[in-house]
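With one protein chain held back, the other chains of the complex are shown just where they sit.
Should a chain be cited, it is by its letter among A and B, assigned in written order, with residues numbered from 1 in that chain.
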Amino acid sequence: MASIDAISRNLMLDSLMAYAKRRIPYDLIRELDAKNEFPADILKEMYDPAILGVHLLMIPEEYGGVSGGSYDIYRICEALARIDLGIATGVFATFLGTDPLNVGGTVEQKEKWLRRIASERLLVAYAATEADAGSDLVNLRTRAEHVVANGRITGYRITGNKQWISNGGVADMYTVLAMAPGGPSWFIVEKDMEGFSPNKHEDKHGIRLSNTAGLSLDNVLVPAANLIGMEEGKGLLQAQAVFGYTRLMVAAFGLGAGSEALEQAVRYSQQRIQAGTPLSEKQGYTHKLIVPNAVRLEAARSYIEETANRLDGGEHGLQTEGSIAKYSASEAGNHAAEDAIQALGGYGYTKDFPVEKIKRDVKITCIYEGTSEIMEMTIYRGRWQEHLKTRGRYYFDMADKMDALHAENPDTGAHASALALRALGAVMEECRVQKLTRHQHVTFKLGKLIAAAEVAACFSRAAAADKYSETVRFDKQGWQAMARIFARETALAAAAEGLALVLGVAENAGTLSDAVNIDAVQAAQKGMLADMDLVALKLKQAFKAK
Amino acid sequence: MNIVVCVKQVPDTTEVKINMETGTLIRAGVPSIINPYDHFALAAALELKKKHNFKVTALSMGPPQAKSVVQMAMALGADEGVLLSDMAFAGSDTWATSYALAKAIKKIGKTDMVFCGMQAIDGDTAQTGPGVAQQLGMAQITFCESVEVDGRRIIARRLIDGGHETVEAKAPVTLTMIMDREYVARYPSFPAVHGSLKKPFHVWSAADIGAEDQYLGLKGSPTQVNKIYPPAQKEKAAMFSGSGQEGARKILEIMRGEHFIE
Partner (left out) sequence: MIEVSKKCIGCSKCVPVCPFAAVSMSDKKAVMNEACTLCGACVQVCPVQAITITREEASARDLTGYKGVWVYVELSETDGGGAAKAGPRKIRKVVLELLSAGRRLADELGEDLCAVLLTDKNHSYEKELGPYGADKIYMVEHDELFEYNTDIFSTVIVSLVNRHKPSVILYGASIQGRDLAPRVASTLYVGLTADCTALAIKDGLLLQSRPAFGGNIMADILSPNSRPQMATVRPNVMKINEPVHGRSALVVRETAKLDRSLRRVKVLERSMAGDTGTVRIESADIIVSGGRGMKSKERFKQLEELSGLLGGVVGASRAAVDLGFKEKHHQVGQSGTTVSPKLYLAFGISGAVQHIVGMKASDVIVAVNKDPNAPIFNVARYGIVGDAHEIVPKLIEALKGK
């Protein structure tokens, strides 16, 4: 789906933020967080087409929605995460629960269910996870048995247990993954069907405004018409097909929550005076707790946006990209929130300031929709195939493009990005030659290095653009400095950690120590401090003390 | 009746930053919003539309992205939108702005009421509304809290220095609105924003409204900005902390030190 025009999108965002400001002040969030309470009335209002109608973004125009694209949904998810990640998760669950229908539903099913979701403000839950089937859905235990009458399949009897289902205890409608005789399949289950019952609401570390519960399905009779796609065995494909895009939403959550924490820290740092000057003037503070987080978050932002635009441009799948986006943004968000507590010192450790809650909330983004470790594995798997397919050229080709970019625009860190990509390509090739990928540790670590190098390249590209996207709060000077910092750090990691990874397993590293070009990587560090000073200044200007 | 509401897109002045070295405004990254007073004026107009089924046209002047405030007005219920966008308008002061808006309102057609916010938060002049009224030859009722219509009679409760008055006038009238609890400044829902794309929206240039070049922009503006600079900085406050008794004692000490009490 193509994205909505920028003006309409931003009007929707303004409406969302205005609603949050009026209806969901921090005091209320804090109270609900303490009580572990799901604000059903707020969610219903957010789904009310006369008030907001947030969920309509996921529903095509022909079924009564507003046909949001990936970019729109990323923007809304980021905004939701800035409000409260628990509430965001409540909305997300509906998005996610609607997905199997969007992807695999027949026209009749869409007409019926999407229209109902749009007009009846239905809360939806996505029920895939089980005790033994988390990020990996292969070990499904929930069964769907045929109900046959007059030789025709008229329905299914579903039995099983689901775990950690967002909106689990409060949804009106569930999309449930179950093993049918023909293979894993999605079914639509309504809350009042006999034999269906949600379990208790979990007492969680964070996102406590989100209802999370297990589900019990005891011989629940579901009409055959509720089998999504009217064909058994398509469930995993349908689930996989949307990962590129659902993981982008979680990426936006990590970005939003992390950016909110960071901005609060930046604002605070300009008011807190220590030894005569504000904290924002001290390198020991900014260059440790502020600048690196801003750089990582903006890098992740550039990657999320590029991926969203590709999806909106009609590319399909992009599962590896979705995983890189989620992994980078959720880890960056988590790191930023952690440092924000440190940056606020004693205040940060109290519940009077929202950073403490953000820190607890944002951790979930490294867990749900595939843990960070599953992401490392997925990223490695996706790109290892490319490495083999191109006979090791994959990252060298990408590096050549970075060199070309550097020749055109030397200020965007493209040179360091190229160094990172070449080092990565060399490390992967050495791993192939020495068959090191039989060690899981090596593969996961490669996943990490791959994510960083690709994000660095993307950030360099984005920082070279003539016009920045509507989300960038920094001028060219500031954003390019961030791209340079990220590229330098990534080059250093790819070269040093890549080499160390190989040396840690193999007898020797062959020519790898030359190939990672550590001298050039180190030479590329020139100007780092000046860039960090500049970014610290730009952050201060962008997020003035209130 | 036909109503025109003038809405302006302004930088959120609570987010405006100053470059202290150069004394200039840093506009990058400052969000643009609908002028809050115009937001209330729009709410007042839409309330009348709901009650009397009047036609409401939203009018703005600004760069192409100012379409945003017009579209917002349409999403909230305005029937039509007009944006005056032309380099010739750039640099207009309140006189030249009023001239252009009045020209546009004449082009929109027979207008019984013009609603404006009392002032815009970026300029705080409160001059454009009366200027539009004068150029259209309309009566003006400024600083209104609430407006009622009874046939051709328009009755408004307005603020005056030290009190309130209720006034009446026959249409056509230009009204400027303060922000008051009488009206709720709403934001449009997602489907309303989406639906507003289908409403008639026009972008007009200076030529389209028959505005004469000599009255537009810097050339047509009698006032000129001579210099922009940051306001004088106050010295930092002397800070103390203390709740209850301790805080009270501190305040007494301060008031004694400043000779407000013995």
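Here, contacts are C-beta pairs under 8 Å (C-beta built on N, C-alpha and C of every residue); 3 or more make two chains touch, one makes a residue touch a chain.
Treat the numbers as computed from the prediction; the structure is a model and nothing was measured.
Partner chains of the missing chain, restricted to those shown and counted over the full complex, are A, B. Per the touch definition above, the residue from B:88, B:121 or B:193 contacting the chain not shown is B:121. From the options B:1, B:136, B:149 or B:206, the residue with contact to the chain not on display is B:136. Contacts to the hidden chain, counted on chain A, fall at residues 267-268, 271, 545-546. By the touch rule set out above, chain B reaches the unshown chain at residues 11, 13-14, 16-18, 23, 25, 93-95, 98, 106, 121-131, 133-143, 155, 159-170, 173, 178-179, 181, 214-215, 219-231, 234-235, 237-252, 254-255, 258, 260-262.
One rule holds for everything that comes next: only the chains that are shown with their structure count from here on.
Centre to centre, using the average C-alpha position, chain A and chain B are separated by 39 Å.
Chain contact summary for the complex, chain A toward chain B: residues 4-5, 7-8, 10-12, 14-15, 18-19, 48-54, 56-57, 61, 65-67, 472-475, 541-542, 544, 546.
Considering their complex, residues 14-15, 17, 26, 28-29, 33, 65, 67-68, 71-72, 75, 187-191, 193-194, 196-197 of chain B touch chain A.
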